[in-house]
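Moving on to chain A:
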Amino acid sequence: MSIIASVSGLTRDYIQGTITVRALRGVDLSIQEGDFVALMGPSGSGKSTLLNLLGGLDEPSAGDVSIEGTSLTDMTEAQRSNLRRDRLGFIFQSYNLIPVLSAAENAEFVLLLQGVGPKERRERVFKTLADVGLAGMENRRPNELSGGQQQRVAVARAIAGKPALILADEPTANLDSETGNALLELMKKLNEKNGSTFVFATHDPKVMAVANRVIKLVDGKIISDERQ
Partner candidate 1 sequence: MSTILLVLAATALAADPTVEELLNATDDVMRGESSVGVIEMHVKTARYERTMAMKSWSQGTEKTLIIIEEPAKDKGVATLKVGDNIWNYLPKVDRTMKVPSGMMSGSWMGSHFSNDDLVKENRLSEEFTWTDPTKNADNNWVITLTPQPDAAIVWGAVVVTVSDNLMPVKIEYQEEDGTLARTLAYSEVKDLGGRTVPTVMTLTPADKPEEFTKITYRELDFDADVPESMFSLQSLKR
Partner candidate 2 sequence: MIWFAIAWRNLWRQRRRSLITASAMAVSVGLCMSVICLNDGTFEKMFNVMVEQQLGHIQVHNPEWPGKRGMYDTIADLDQNVAALEATDGVQAVSIRLHGFGLVGGDQQSAGTQLVGIDPDRERTVSPVFEHMQTGTYLTNQPDEIILGHALASDLEVGVGDEVVALTQASDGSLGNELFRVVGTYKSGNMAMDRTGAYVHLGALQTLLYLEDQAHELTILADDTDALQPLAARLATANPTLLVQTWREASPQTAEMLSMQDAGAMIILGIVFLVASFGVVNTMLISVFERTREFGVLRALGVTPLQLVSMVVIESVILAIIAGTGGLILGGGLDAYLVFQGIDLSGSIEGGFDFNGIIMDPVLTGVVRWQPIVLTVSVLLVVSAVAAVWPAMRAASIQPIEAIRSE
């Protein structure tokens, strides 16, 4: 099993005026291919901070993040953009679809950025949307879809580009529990079927049931890291 992401001595301080909030205090972690990691912990424990650092959206105060063996700190902004485009997928709590694009176009977007040819793009978009259970809704705009459906589009968008690592920050928080569960099932299925690696920040205890690894954060520190 190869290591997709590794984190060492990761610290992130937020300086607000005179007070410094230490969101992460020296986190060491490595994520293996095929992992389905549930990142748990109380509100303010640093889950989102860790995800953002893993995705290169934020810069650590100390320590290092490497994705597939390459350190993010040494990268330029454009290189980090390309890394996100090619190797990472994001799923946000509030879907964050591009409102002017249809479901298919949202999913297609990353493929376009990657420069995938039109034929393959079509095929992959249709297959991915079918995989997330949205067959027949390809041409709907986000405002014509329910919350759960929108989050499925977001999942499709995250996985369409065949990323090495999918980072999801409380993807089910805005959904009712039934829809949330369905989405969780979907991701678990993708994890098992495609071997996609997921890191999942969540408060939802049900995630523990599907995750093969549960990491608990408290006050910016990992207090437990269990495989099950």
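As a selection rule, all candidates are chains of the complex that A comes from, given by their letters.
Rule of thumb we're sticking to: contacts are C-beta pairs under 8 Å (C-beta built on N, C-alpha and C of every residue); 3 or more make two chains touch, one makes a residue touch a chain; residues count from 1.
Predicted, not measured: the structure shown is a model, and the values here were computed from it.
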Discussion item. By the touch definition at the top, chain A has one partner among 1 or 2 in this complex. Which number?
Written reply: 2
Fill in: Complex interface listing, chain A residues touching candidate 2
48, 52, 55, 57-58, 77-78, 81-86, 88, 90, 92, 94, 96, 98-101, 105, 109-110, 112-113, 157
